[in-house]
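Complex shown without one protein chain; remaining protein chains in place.
We just call them A, B and C in the order they show up, numbering each chain from 1.
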Amino acid sequence: MHQMHGTGETGAVQPAIELRGIDKRFGAVHANKEIDLKVDKGTIHGIVGENGAGKSTLMSILYGFYQADGGTIHVDGKLCDIKGSEDAIAAGIGMVHQHFMLVETFSVLENVILGVEGGAVLRDGVDKARVELERLEREYSLDIDPDAIVGDLSVGLQQRVEILKALYRGAEILILDEPTGVLTPQEADHLFRILATLKEQGKTVVLITHKLREIMAATDNVSVMRQGAMVADRKTAQTSPEELSELMVGRRVLLRLEKGEANPGATVLQVNDLCVDNAQGVRKVKNASFTVRAGEIVGIAGVSGNGQSELLEALGGIRSASEGSVLLNDQDVTPGKGVDAAELRKRGVAHVPEDRHRMAMVTGFTAKEAAILGYEDDPAYNNSILLDWHAISKATANMMLEFDVRPDDPDLKAANFSGGNQQKLVLAREIMRDPELLLVGQPTRGVDIGAIEFIHKRIVAMRDAGKAVLLVSVELDEIMSLADRILVMCDGVIIGEVSAAEANERVLGLMMAGVDPNEAKAVEGQA
Amino acid sequence: MSNVVQLPRWIDVGVLPLLNLLLALVVSALLVLAIGENPVEVVEILLYGAFGYDEAWGYTLYYTTNFVFTGLSFAVAFHCGLFNIGAEGQAYVGGLGVTLAALYLDFLPFPLMLVVGMMAAAIFGAAWAYIPAYLQARRGSHIVITTIMFNFIASSLMVYLLVNVLRPQGSMTPESEQIAEHLRLPFIHDMAAAFGIDMASSPLNLSFVYAIAASILVWMFIWHTRWGYAIRTVGANAVAATYGGIDPGRYIIIAMMISGALASFMALNEVMGVQHRLLIDFTAGYGFVGIAVALMGRNHPFGIFLAALLFGMLYQGGAELSFEIPTISNDMVVVIQGLVILFTGAMEHMFRPRVTKIYTAWRLRRDRMEAA
Amino acid sequence: MENFELVILLLDATLRTSTPLILAALAGMFSERSGTINLALEGMMLGGAFAAAAVAYYAGSPWVGLLAAIAATIALSLLHGFACITHKGNQVVSGMAINILMSGFTALVGIALFAQGGKTPALDKASRFQPITLPGAEAVRDVPILGPIYFELLSGHNILVYIAFFAVPAAWWVMYRTRFGLRLRAVGENPGAVDTAGISVVLMRYRAVVCSGVLVGMSGAYLSTAQGASFLQDMTAGKGYIALAAMVFGKWRPFPALFACLLFGFLDAAATRLQGVILPGIGEVPVQLVQALPYVLTVILLAGFIGRATPPKALGRAYVKER
Partner (left out) sequence: MQRKPLLGAIAVLSAFLPGIIATSSPSFADETIKPAVVYSTGGKFDGAFNQSAFTGAEKFKTDTGIDYREFELRNDTQSQQAIRTFARDGHDPVVVIGFQQASALAEVAPEFPETRFAIVDMVVDQPNVQSVVFREHEGSFIVGMLAAMASNSNTIGAVGGMDIPLIRRMTCGYQLGAHYAKPDANVLVNFVGTTGAAWNDPIRGGELTKTQIGKGADVVLQLAGGTGIGVLQAASDAKILGIGSDANQNGLHPGQVLTSMVKHVDVAVYEAFKAARDGNWQPGIKSLGLAEGGIDWALDENNRDLMTDDMEVAAKKAKADIISGKITIHDYMIDNTCPN
């Protein structure tokens, strides 16, 4: 691991950014509560917090994407009235967004000059920009072809374009919002080297992440946010992951869920050499082979975007297999040829997808309508031709009772439930069908703390009831605390398997980067 | 988590559409003033023309019949997330189906023809909708553009058929032969006369009863069957539909074919009910009125019926208008129609924030008073 | 030689028929490349045609009419923008609304102003755009081959025809070689990128629909004050939709759109001339088939059978900052 501990040379210098009492509400949601923040010049400053803690909102306010309801922003000691991105850019602030703000059909150069074209006609500006871009590339070792079409570049390179965009605009302060979410560990390391170079050149970097590993590795100072409030500022050298995670969550979390030994039975799911392509025809899952047995939880770990989503979607019948086969209780259920989500459900596969909003919920529907998604053909919900809304209401009320969904009103629009309650409703819908196999992706993403424990317990209860569970999560903690066996995916390939007992972050991290499991364990042994 | 204030239904489906309608009417009234006529007089004539005498009612409901069908057509596709701009062409081709059935199967007894005519219209209309639906579902072709194109293609095709195939020997007008007398839909006034009720004669015919039945069936289908559920799921969130095992492509095709069939039922009214032959451009823009009707009726059959009645009134009253005030033609009705689509369709969000604010304030005050 | 002359005549007519299509297709392109669907071309063209004819009649000058047409279509564009950009309304619905609205509105106002059943009075020579003879046209008239090409085909059109053909490279240059064009294309692909670059998405899209308005205004004026001599009810007769089809057929690019317009214009010109003509060996030409060809071709293109038409990525979506 590339290490970059804080140098501690911060002190009396004027802070590059100072936020005082920033306050922001979205309707009923208090996203930022009177936030104060100081970022010293020439440092890498981390901001950590759970999903939904308000980190991105805060940075979007700094970048002029949103207007704060209250508070002031000072850049280099001067009060700045930032009304839009153009003001932030003028103040020397650049931002690399979580979802890149790039025009995919444009070349690198066109993307870089967008907004600072240097004249009404492109030609003059473009030539100057090309020279300047080459200088920046040399200076920060950001190698990239200025004429490449951005859509053809890898995610890592696209991120470099974003950084170049900011530098080209003369940014002295660079904000990166969850920059490693889509990167492999190696790419992430490269990114951190770039950030170190930036720091050496005197730039200030603000790094938003929820990954403590990155904070410890890359930052000088760190601020912690929890539920819209700024709860602590620390020098990275003087804190520990344990302290930070406690600050983030607000209480000591049980990293290991109390659960009994697994008692695996017969093989329920058998996947043989499965290949899955995405809509563009790019192979995302390459020859995956594994089994899931009754009474065990198999976890799939990996950096997001390495094929786990496609694998889960294929097993759920949403994507077709390009090659290979899938057996469920020894019967062929290879997705595609006649086997879709409906067919799999009939055979006892329940699926809690990764992206609840996009997939498992229709937010415009009422709770009871959402509660039959995928099961609308069920005779229990139908009279001869008409839907039996009375029975559906009753079933929904039952789900709400069993899974503690609040408010327990089957006629309320799904959109009016909190994320945790929506997730509980989805789990209820899928689990209460008593399936043979539960596919579950990112079960606690965007879910409040209280609900996480509940959800974890229900998943373990499924296992203990002798069901097979396949869990996909990018949260290593979650994988390690829930899974009995862990498969690691990298670039569409299942790199290897580790038992829950021998798993730790280091080994999994190396495997996620594509290192062979045996080698990874050996490296771990040396360390 | 959510910051969306859920407005009660009576505001959502009652107050907001009415506000938008009101705005459309106010703008129209200003236009009438600008032309130098008296809006009050115009409204009087409109209302008199629509309801003032026995026969007017019949005409109003006759137009309503068309608009119910085209409105339902738009709504069914809309529930599946599709903009079917092609009702015009689908109804046109549906008319061909009815005509062919009536001309070539004229040996059938009337009760059988009732069914056969309806099926012929439905099959032709659905078939015309099938191609854009298939292209949208399986090849991702934008259905708005393809349905517009198909309106024009239908128009060319029908001109060709009417001029070269269907036009009887020696006739100069591009229209088909008359369909046999015993195959025509009975007029409501004739049916009433059979029961000894005296009604003024008007083009209102049996298809009005069809329209009401179709409204009820569509309502049942959309909200009370699993297929309707599937269609709504596809419309609201196609990814979730796939996740749930509902093939969006399949339901896009189903919804569009139902939509095409509903649009083509308009031809029952026009061809079997009133004109008794296939005329060039018999659809006369009624397909487009369907868009306004569905948007105003919030895509609910009951709302659609009310909106169709409103437009039926405007059409019939508007015809009267052009008889009475030469400076105002029935183009006034077209203007109102455009404004209604603009305000209730494209600018539907204009009043919502303000109404929400007023409603929330009112609720807060009420709650506080109750607490006190 | 006779056939050559026929071809020249047909191409000559093609130029005249394509002109309004070219202007409107470019108009559609400006709007759609910025992310705003413009189904309202038909209605705007109609509005422009009416304004041009009515004002030219009173003012006695086609140029004043042209300005009026452009003013009218800019106003309609702003209305479309107000619904789609400001209120984030449905762009398809807004377009349809404007088409229907203008169909009624022009007739209504026409009747109120002129009491001629929705027509405007016939314009005299001074109030219409007149043919321009290009320099040297008369001189080369009798030169074989080149003479007819220059004299019949290229010379003798009115100024709007030349403007339309000049507008294509101009639009290309603006779109691909200027700051405005870069931003306009960017806002149609990823408005977020434009917003974070410190440029107002809303303003950018409004500017794009205004450009659209200027161009479609000219195409409307062409119909009523250059090609024709008065406004007639619904005189556009679907030309706005054909232009839209040509723009799609040209994959939202100026030069391919030009060729699509020429093709569609040619088909229209040919169909007009083939009406009721009995060709030896073929019999009567099914003119309706020729007339339907542009639509059929566009559908086939959209179906992906002859190359893919990829619309701008953000087309049809109002820009909402994501949370």
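The criterion applied here is as follows: contacts are C-beta pairs under 8 Å (C-beta built on N, C-alpha and C of every residue); 3 or more make two chains touch, one makes a residue touch a chain.
In this text, all values refer to a predicted model and were calculated from it rather than measured experimentally.
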Shown chains touched by the chain that is not drawn here: B, C
Omitted-chain contact residue, chosen from C:Thr86, C:Gln116 or C:Ser200: C:Gln116
From C:Ala170, C:Leu203 or C:Ala237, residue that would touch the chain that is not displayed: C:Ala237
Absent-chain contact - pick from C:Gly60, C:Pro131 or C:Pro169: C:Pro131
Hidden partner chain, touching residue among B:Ser28, B:Gln275 or B:Thr344: B:Gln275
Missing-partner contacts on subunit C, residue numbers: 5-6, 8-10, 12-13, 16-17, 116-119, 122, 131, 152, 223, 227-230, 232, 235, 237, 269, 272-273, 275-277, 287-288
Those residues of subunit B which, in the complete complex, touch the missing chain: 55, 59, 159, 163, 172-175, 178, 201, 203, 270, 274-277, 279-282, 284, 319, 322-323, 329-330
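In the analysis below, only the chains that are shown with their structure count from here on.
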Approximate Å spacing (C-alpha centroids) for the pair subunit B, subunit C: 30
In the complex, subunit A residues that touch subunit B: 26-29, 316-318, 340-345, 351, 353, 358-365, 369, 372-374, 376-377, 381-382, 385-387, 389, 413, 415-419
Subunit B to subunit C touching residues, read off their complex: 31, 34-36, 83, 85, 131-132, 135, 139-142, 144-146, 148-150, 152-153, 156-157, 159-160, 163-164, 288, 291-292, 295, 326-329, 331-339, 341-342, 345-350
Of all residues in subunit A, those that touch subunit C in their complex: 26, 57, 63-66, 84-90, 95, 97, 99, 101-106, 110-111, 113-117, 119-123, 125, 165
